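Presented below is the structure to which this report refers.
Heads up, one of the protein chains got dropped from this complex, but the rest are sitting where they should.
Per-chain residue numbering starts at 1, and chain names A, B and C are given in the order in which the chains are listed.
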Amino acid sequence: MDLYMENIIDHGQHPRNFGEPLDPADIDYEDENPFCGDYLHLTAQLDEEGRIKAVSWQGQGCTISQASASMLGEAIIGKTLDELREFNRQTILDMLGIPLSPTRLKCALLSLKVLKGGIYGLSDWPTDEGEE
Amino acid sequence: MDLYMENIIDHGQHPRNFGEPLDPADIDYEDENPFCGDYLHLTAQLDEEGRIKAVSWQGQGCTISQASASMLGEAIIGKTLDELREFNRQTILDMLGIPLSPTRLKCALLSLKVLKGGIYGLSDWPTDEGEE
Amino acid sequence: MTEPITYPLDIAAIRADFPILDQEVHPGKRLVFLDSAASSQKPRQVIEAMRRYYERDHANVHRGIHALSERATAAYEGAREKVRAFINARSVREIIFTRNATESINLVAQSWGRANLRPGDVVVLSEMEHHSNIVPWQILAEQIGFRLRYIPITDDGLLDLDAYAALLRDEPVKLVSVMHVSNVLGTVNPVREMAAQAHAAGALFMVDGAQSVPHLSVDVQALDMDFLAFSGHKMAGPTGIGVLYGKRALLEVMPPFLGGGEMIKKVTLEGSTWNDLPHKFEAGTPAIAQAVGLGAAVDYLSALGMDNILAHEKIVVDYALDRLSEIPGLKVYGPGPEHRNGVAAFTLQDVHAHDIAQLLDAEGVAVRAGHHCAMPLHKRLGVVATARASFYVYNMRDEVDALVEAIYNARRVFRLGG
Partner (left out) sequence: MTEPITYPLDIAAIRADFPILDQEVHPGKRLVFLDSAASSQKPRQVIEAMRRYYERDHANVHRGIHALSERATAAYEGAREKVRAFINARSVREIIFTRNATESINLVAQSWGRANLRPGDVVVLSEMEHHSNIVPWQILAEQIGFRLRYIPITDDGLLDLDAYAALLRDEPVKLVSVMHVSNVLGTVNPVREMAAQAHAAGALFMVDGAQSVPHLSVDVQALDMDFLAFSGHKMAGPTGIGVLYGKRALLEVMPPFLGGGEMIKKVTLEGSTWNDLPHKFEAGTPAIAQAVGLGAAVDYLSALGMDNILAHEKIVVDYALDRLSEIPGLKVYGPGPEHRNGVAAFTLQDVHAHDIAQLLDAEGVAVRAGHHCAMPLHKRLGVVATARASFYVYNMRDEVDALVEAIYNARRVFRLGG
């Protein structure tokens, strides 16, 4: 039961900010996890101070990847891009609060990968580290 | 010393019937052993009764392959093609009279392979067996 | 629960041969390994054969005259003969060692395909193929311009043989390449009849035997296959070795695949000539120890008897299909027991397959989740992923019970009821 704590199941079954892509969007990025086919498309809008004011995402995948996207979507609202650049693997792990094997870690980090891709563009992705 | 009995060294160092190809020739075939580069070209003429009356061969290779060619060249003189079809791996082993590992067996059997190629043409080679 | 059952094989003795099975994967959770279709476990006979080879006989093969090289060559070529006998090929020259089934298929595509396929030609695959039997052909088709056509599947997971006949009739088909047994549906395809039809239409017939050679007796002559590809690691052998069988007449005229040592007769700066079969297709130092291991695996399977292995698996799979069918919300894909072998892929309502696999793993039950390298098939089935339990000669009905219990547990976690 540890692995599927109540709030992960809850986010997985009732994802927050799930819906059609925002248009226009300041952040708009999609990607997938090739080994399992999990897919995520994330859009967000900034307010005039450069803080995230709205988030919408769609995706398909396991409870871990969906819950991670749902939690991350909530967590980024009100943050500046500079603050989002600080988000890392540990941010996600702390949010989920469960131990993850390397394979499931990829599920969990897909949301972060898409967020960072939306901020930096994937080719400018700063390190290998963050991707995996 | 077993491995290089006197008469093998002798045939190797003083090959019999070694020389330029016969022309015309009733049997004319050449081949090599790809794994070690041993090479043999054998020509022979038949008399009117269909018996080998003259043999000439040239080649390059180790003592085993040279001695085998030299001994085989002597052994086929006076034989009919039908008799030569009976020659097999054991004929060669008996001639050489020493134990041979599989790799050296290929050296020893090159002469047989070339003789049979000259008789049958390699594509009609009757069995895999004989080749190796 | 399991009723007493007599297996055709001594299952306790077999399990004792596989050291890996005897472990807890999580505290208090014994391993129930139901992932052999991805890769099987290895008996100690195979592991020991390789250890002995490295500890006593290793040297590079073929060109060596010293004792170790002679022994290594005899071991390597001896393994080739074992494989030849196992699939009843006519000659050891028809047995080419590769890395895996995937490389075997790529070899045929790159060598035979590049030499023989022209724009307008058709290669027939099927909708249930593993990526290994799709992507090599797509890559080549892109370069050459021939066309790929896929045999569709019926709703009960069989190849649509009418559609196959129509393809052969209506299209200029040069090659048919299909799997013998599906790694997702378990379907056993009628390759003997399909080969005869292909040949009648003037096409060659290649079989992906990755999921058949490990589980049932495959006779390349009786089935009249032109090419057969399979992997050592799925048939109790080591990783790092696969096999391509090809009819000698075809292999003889095919150009080489990779260039390098071993595969040449003569090299000059201006050009090269090729070695005899099978060496023409084995460039560089081969996977010697792995061939030895595969030979030991073939010995192991042969000693059990392929017919016994098949009978044993049937008992376990049939029981699994029965028990899985009683679980609410669970759907098993593929045909009924009479056309099926070795695997049961399923979904559980809308719970993602990864979540199922993880919850089963927490109970010690190892299954695989995902598209199983068959994305087109999953698209056809209308699902992104399935969970798959797969069985081999060391599995027992008790393990099916453990699987079923763990699935009930997953239902509870996902609030689907008990």
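Here, a residue touches a chain if its C-beta (ideal position, glycine included) is under 8 Å from a C-beta of that chain, and two chains touch if they have at least 3 such contacts.
As the structure is a computational prediction, the values presented were derived from the model and not from experiment.
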In the full complex, displayed partners of the excluded chain: A, B, C
Sole residue of C:14, C:83, C:117 or C:134 that reaches the chain not shown, by the stated touch rule: C:134
Residue in contact with the excluded chain [from C:20, C:166 or C:222]: C:20
Hidden partner chain, residues of subunit A it touches: 32, 34-37, 101-104, 128
Touch list for subunit B against the chain that is not drawn: 1, 3-4, 9, 12-13, 35-38, 60-64, 104, 107
Where the missing chain touches subunit C, by residue: 19-20, 23, 25-26, 31, 33, 35, 38-39, 41-42, 44, 46-47, 50-51, 54-60, 63-69, 99-103, 105-106, 109, 127, 130-132, 134-139, 142, 148, 150, 231, 233, 238-242, 256, 258-264, 266-269, 271-272, 283-290, 354, 357-358, 360-361, 365-370, 372-373, 375-376, 379
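Here, only the chains that are shown with their structure count from here on.
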B-C or A-C, whichever has more C-beta pairs in contact: A-C
Separation of mean Cα positions, subunit B and subunit A [Å, integer]: 76
Interchain centroid distance [CA atoms averaged], subunit B/subunit C, Å: 45
Distance between the centres, which are taken as Cα means, of subunit C and subunit A, whole angstrom: 37
